[in-house]
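To start, I am sharing the structure in question, which I have written as structure tokens.
Removed: one protein chain of the complex. Kept in place: all other protein chains.
Chain naming follows the written order as A and B, and within any one chain the residues start at number 1.
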Amino acid sequence: MTASAVLYHPVVVFTLCMMAGWGVYALGRALAPASRVIGGKLKTYACGENVEGESFPTAYHLYHAAFIFTLLDVVALVLGTVTGTAIVWMVAAYLLVGLIAIVILFKD
Amino acid sequence: MQVVTPLFHVLVFPGFLFLVAFGLFVSWVDRKLIAKFQNRVGPPILQPFADLIKLLAKEDIIPEHADRAMFAVAPLIALAGVVASIIYIPLWAPVALKAFSGDLIVVVYLLTLPAFALFLGGWYSANPFATIGATRVLSQLFGYEVPFFLACLGPAIAAGSWSISEITRAQDNGLWLISAAPLSFAVAMIALIGKLERVPFDIPHAKTEIVTGPEVEYTGRRLAVWKLAFLSETIVGAALIAALFLGGPHMWGLPYQAMPAWLTAIVGMVVLAVKILLIVFFLSLAQAAMARIRIEQMVQWCLLWLGIPALINMGVIAFVIRQVGA
Partner (left out) sequence: MLDGLVKWARGKSPWVCHLNCGSCNGCDIEIVAALMPRFDLERFGVLLEGSPRHADVFLATGPMTRQIRDRVVRVYEQAADPKFVVAVGTCGVSGSPFYPGYNVLGGVDAAIPVDMYVPGCPARPDAISYGVLRLLATLDPKAEALVKEIEERYDTEGLVYTPEEMAQQRDPVEGARG
């Protein structure tokens, strides 16, 4: 393992970039005026209304899309990680699963 | 030296600093183009830079109910995911700084990080608009992610490799893979609009409706990092599509063999930059010409009209390869 092999590893690159982003924060901290908390400055922004509460209920109506996404994404990942001649059969199977999934989605 | 060169690559060129600078330039091009389409004058060239400095020099506010750590880290995750993926995309030569089998998968997943970070940042800001925006970010991901992935698999199967560098090198003979995967290319371009959350797929941000969605509580430097993350994602996404479908730094008629190494690098870089700008031109045209659609329209339309063409194109490529290979 040479130094460059380690430094180009995705995890290491990601960490370095996180540090670079933190550098942007540090620059901002140097440039920005000190924070003055006056009145409702830290309150949740809701068009000026005074909302209390730390989380807000959401209704979700796209479960079928989430289902299809999970199905296809997992299969795509499996497909992406196999190599060699098996690939064409994997593609065929994948096509089948994908088409069935889409048919189910738009059945009604 | 062994340590300095990779560090330089990650932090300065073509990594962090270069990506930010080029991203600011491309965002100016984008805004200027939209202004021209709308018959306006448009902002001066340093405008995105001024915006960045101004945002950095603004007060920083973390709302009282927000999760402090998540609120602060989410923009960094988005930016780091995008900048990290530039290392594995070929820029000036058909080979990236680092290539390994399967880096296409790594890059595609690194590019989904901004969406997840946006969800986390929005969800943990504890704001009604941000909560709606955050759920929309994920719903939209269901729509564009699979077609984008499928579209990227098209050239991968055609080139018989899961490494972006291998795919780009396969196009060095002048046969760009857009010829083998035209449908995949179209799908990738449209899915890229969804990925970048631009008009007509700016549903999670929807300025006129849920203010700016997940970013609504962000101010100052944290907002600046969000903006940087999205403008670098524009570049990286465009560079990825250029590398997969448009031959990366390759251009017909340029005598690459006859040039010295340094000149090939510069010419390759310029060629790629032109391709990126062309893709950005398409993005701005879409932004100027279209209006926002609803979230469930977007998801259904994308799965149907992006998913199926991408699947068909992939199937055709696999079938042809099998026939030729046999």
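The definition used in the following text is that a residue touches a chain if its C-beta (ideal position, glycine included) is under 8 Å from a C-beta of that chain, and two chains touch if they have at least 3 such contacts.
On a predicted model such as this, the values are computed, not experimentally measured, just so you know.
S.K.: Given the contact rule set out at the top, which of the displayed chains would the hidden chain touch in the full complex?
M.R.: Checking the complete complex, the chain left out touches A, B.
S.K.: For the chain not shown, which residue from B:Leu17, B:Ile53, B:Ile293 or B:Val316 touches it across the whole complex?
M.R.: Going through B:Leu17, B:Ile53, B:Ile293 or B:Val316 one by one, B:Ile53 is the residue touching the chain not shown.
S.K.: For a quick check of understanding: of A:Tyr25, A:Tyr45 or A:Phe69, which residue touches the chain that isn't displayed?
M.R.: Touches the omitted chain: A:Tyr45.
S.K.: Contact with the hidden chain only, please: which chain B residues?
M.R.: Touch with the absent chain occurs at residues 31, 35, 38-44, 46-47, 49-54, 57-61, 207-208, 211-212, 215-220, 223.
S.K.: Could you pull out which residues of chain A are in touch with the chain that's been left out?
M.R.: 30-31, 33, 35-36, 38-41, 43, 45, 47-50
Assume only the chains that are shown with their structure count from here on.
S.K.: How many angstrom lie between the CA centroids of chain A and chain B, rounded to a whole number?
M.R.: 13
S.K.: Please name which positions on chain B make contact with chain A in the complex.
M.R.: Residues in contact with chain A: 2-3, 5-7, 10-11, 15-16, 53, 55-65, 72, 75-77, 79-81, 83-84, 87-88, 97-98, 101-102, 104-106, 110, 126-129, 131-132, 135, 138-139, 141-143, 145-146, 149-150, 153, 157, 162, 216-217, 220-222, 224-225, 228, 295-296, 299-300, 303-304, 307-308, 311, 314-315, 318, 321-322.
S.K.: If you look only at chain A, which of its residues touch chain B in the complex?
M.R.: Listed in rising order, the residues of chain A that touch chain B are 2-4, 7-8, 10, 13-18, 20-22, 24-25, 27-29, 31-36, 41-46, 51, 53-56, 58, 60-62, 65-66, 68-69, 72-73, 76-77, 79-81, 83, 87-88, 91-92, 95, 98-99, 102, 105-106.
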